[in-house]
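With one protein chain withheld, the remaining protein chains of the complex are depicted in position.
Chain nomenclature is as follows: A and B, assigned in order of appearance, with residue numbering initiated at 1 for each chain independently.
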Amino acid sequence: MVRPLGFLVGLGFIVALLCAIVTTPLSNEPQAAHAFHKEARHLPLSSDGLFPHWDKAKLQRGLQVYKEVCSACHSLDHVALRDVAELGYTEGQVKTFAKGFQVPSINPDTGEPATRDGLPSDHFPAPYANEVAARAANNNALPPDLSLITKAREDGKDYVYSLLTGFQNPPANLPKELQPATGLHYNPYFANLNLAMAPPLTDGQVTFADGSPNDVKAMASDVTAFLVWTAEPKLVQRMRVGWAAFLFLSIFSILAYLSYRNIWADKEH
Amino acid sequence: MASETSLNADIEDGVRRRDFINIAAVSFAGVGAATVVLPLVNQMNPSADVLALSSTEIDISAIQPGQAIKTSWRKQPVFVRNLVPAEIEAAKKVPLSDLRDPQTIDERTKPGKENWLITLGVCTHLGCVPLGAAEGEPRGDFGGYFCPCHGSHYDTAARIRKGPAPKNLEVPPYDFTSDTVVTIG
């Protein structure tokens, strides 16, 4: 019974699929945007590869770029102010850094909303109180939170770096429907070519205490390195622990193999 | 049986070497398993955000003599009391030999700031919050704090005097950052 019934059921599925094959057009609808979209450019960082380390000076510069430029519109919700200690700041410096922020609070006497100086235990305060406020201030576009941005986009850091440095005039042959509308900016690394964010960086915008270069590319690279850290602060530790575990297990596997051969030595199999 | 005969057939050195490999492999497995247990246990310790809440600043300027406030540090209640001279005197009069957990009031306050008694509001018996910090609450037989759970009485220096609690109310680490601000932790 099973086999004849199975045969009929199978035949049903196969005929339904054959009909589907016959009726599905073989060509894709052309997507004009594809032709103009560019692959993200590779940004080499010290946190890449199997033996990564943090370039703390670079991360500190990236933090400065975030604070002076990006933080005007973009939040960094998941990162605590205390976390910047990992970028090589002392406890005192972290406290001073935290004091430089005003975080939402309530007035202890009246209960009215108020602000107070930041503490290391606070998270980076968001530039807008809520999504509606953020959209209202940005032409109805929502600036995404940046804590996880290098993990939340295909091509990660390469994409972020390419986007920051990729603003340009639209090519002459760009079809009309792909031209940036009012308030949008052409960037071939963005999925649909036009995004609401204006070019955020200009040459010389941020002055670094260590005199490092501050052209758009350098600043974009620094802030991208910083955002790799915010997305995965345990990355370097993770790789180190990984190597220890890997080496330990390699030795274990060799011993286990020898033990296995030893136990089976008198048995053909 | 088969393995026994093969054991006898083997030269003694060979047997030892063979056993050693098995023992080494099992030992490695044991060490590895024990190492993995460490993070699984450690994850229950306070996380970084909990540890970061380790200090709290309190403005004491509004506390009148004889009054106390209840605030919190590391999610535990803290009592800050502005003692009146009579309370300090009362505490000083008690001979240390009468105390279950002998401590002078000077050991429990900062020099020059003897009127500020800052303690955790956690009964050392089983962790209830004693009464006496707020206006109108019973302050026990010794004029300090009274824990309603099992009837522990604390004196004006928050030392245990009567009832089941074994220790005085704990004094947290703190400093006067200014005349009116105390940082706990």
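Keep this in mind: contacts are C-beta pairs under 8 Å (C-beta built on N, C-alpha and C of every residue); 3 or more make two chains touch, one makes a residue touch a chain.
Here is the rule we go by: contacts and distances are computed from a predicted model.
Novice: UniProt name of the unshown chain, from "Cytochrome b", "Peptide/nickel transport system permease protein", "ABC transporter" or "Tryptophan synthase beta chain"?
Specialist: The correct option from "Cytochrome b", "Peptide/nickel transport system permease protein", "ABC transporter" or "Tryptophan synthase beta chain" is "Cytochrome b", the UniProt name of the unshown chain.
Novice: For the chain left off this view, which of A:T165, A:T224 or A:S259 is in contact with it?
Specialist: Of all options in A:T165, A:T224 or A:S259, contact with the hidden chain holds for A:S259.
Novice: Considering the complete complex, identify which of A:A72, A:V132 or A:A191 is in touch with the unshown chain.
Specialist: A:A191
Novice: For chain B, enumerate the residues touching the unshown chain of the complex.
Specialist: So the residues of chain B touching the missing chain come out as 22, 25, 29, 39-40, 42-45, 47-50.
Novice: Mind pulling the chain A residues that touch the left-out chain?
Specialist: Counting over the whole complex, chain A touches the hidden chain at residues 2-3, 6-7, 9-11, 13-21, 23-28, 50, 77-80, 83, 144-145, 147-148, 151-154, 156, 191, 231, 233-234, 238-239, 241-243, 245-246, 249-250, 252-253, 256-257, 259-260, 262-264, 267-269.
One rule holds in what follows: only the chains that are shown with their structure count from here on.
Novice: What residues on chain A touch chain B, complex-wise?
Specialist: Against chain B, the touching part of chain A is residues 80, 82, 120-121, 248-249, 251-252, 255-256, 258-259, 262-263, 265-266.
Novice: For chain B, which residues are in contact with chain A within the complex?
Specialist: 2-3, 6, 18, 21-22, 24-26, 28-29, 32, 35, 48-49, 52-53
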